[in-house]
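Right after this comes chain A.
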Amino acid sequence: MRWTRWKVVAVFALVLVGLVWPSLADYPVTVTDDRGKTITIPKRPERIVVAGTPLYTEILIDLGALDRIVGVSESADNPKEVEKLPKVGPAFNPNTEIIISLKPDVVFGAIGAVRETLERAGLIVVSLGKVGTGAIDSVTEIFRTIRSVNLVIEGDTKRADTLIGRIAEEIVTIEGTVLDRFKPTVAILYPSGEQPPFAAGRGTPENEIVLRAGGINVFPDVADYKQVSFEEIVKRDPSVIFTDPVLIPLITQNRFLQEVKAVREKRVYGIKASQWVSSRIAQTIKTVADLLHPNR
Partner candidate 1 sequence: MHHPKSWLGVLGALVPIVLGLSVMFGAVSLSLSEIVAVLSGRATDQTAVTILIQIRLPRVLLAALVGGALGLCGAVMQGLFRNPLADPYLLGIASGATAGAAVVIALHLDIYWGAVPLGAFVGGVLAVAIVYRIAQTRWAQLDNYALILSGVALAALFSAITSFLLFYSGASHDARRLIFWILGGLGGAQWVYVFGLLSVLIIAGMVLMLFARDLNALALGEEMAAHLGIEPRHLRRILLIAVTALTAVAVAVSGTIGFVGLIVPHILRLIVGPDHRMLLPASALGGAILLTLCDTLARTVLAPAELPIGIITALLGAPFFLFLLRRRAQLGALL
Partner candidate 2 sequence: MIRLESVQLGYSGRLVLRDLDLEIAPGEVLGLVGPNGSGKTTLLRAISGRLAPEAGAIYLDCRRLNELSPRELARELAALEQEISCSFDFTVREIVELGRLPHRERWQRLSQKDSDVITRALKLTKTLEFSERKIHSLSSGERQRVWIALALAQEPKVLLLDEPTAHLDLNYQLEIMELIRSLAQRDLTVLVSLHDLNLALRYADKVAVLHEGRIVALGRPQEVLTEDLIEKVFKARVKIFRDGERGFYVGVVPKPKPAEYAAQGVDRWS
């Protein structure tokens, strides 16, 4: 019980800190991007393009900015609402010409050479995530991203704070339901054909969600994503395995993994990458919790 209370306090403290922040700022506003660089947004953007991960699209919709989106990257994980919008190319390599032709006031998500080209053309590009790697790999990062996006598109973080508060509350509730329950052993694996699969270890969103949903990662000694041998997987014998939905057969039919408890008891479940990192993160945690503790 004490632990739950501490958790609640911690999450709300995070929200409070955000509120104390000058949340009622006026334009121009500044945000720090994933290069550690300060980006200045001079006025409220009316035309927004998402040129990277659909996470931004989700967040924009949740913050009520759907009507201002004029273009999105092509992705199978795009929310239904943006189906009819112009596409600027695949998320990993968007087309600079199309982005420019849409005359955006701000572009979310572009990185690398594409970002450099767009900035040279005078566009404002905002890409968030951990400074250096650009990774959005934890609930905290997701919250930070939501707040930064809100800052960019409204000049303040009011809506973001509300949204974050709601999500945090949902997360805490779910965590409460699994608190005293037995924690099943879990592995999050991404197979690649005949090669040993990648396991998600500490520092990954998968790891955090599994922990919050009341599970134990059998690979806590792995940093980020690393290939692990089939033998290790068999040795650590997870009772539940999560992977990408299309890759499930690669686990269940893998001849090296037939002895693993999760495969024997048919507890190999699919969760898409876009679910592990999403503004609907609370929903994901609930899904995972339901799968880990079916008798709740």
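Selection rule, in plain terms: all candidates are chains of the complex that A comes from, given by their letters.
We adopt the following convention: a residue touches a chain if its C-beta (ideal position, glycine included) is under 8 Å from a C-beta of that chain, and two chains touch if they have at least 3 such contacts; residues count from 1.
Owing to the predicted nature of the structure, the values given are computational and were not obtained by experimental measurement.
> Out of the listed chains 1 or 2, which is the one touching chain A within the complex?
So the candidate in touch with chain A would be 1.
> Quick check on the complex: what are the chain A residues that touch candidate 1?
74, 87-90, 92-98, 100-101, 103, 111-114, 116-117, 120-122, 132-135, 198, 224-227
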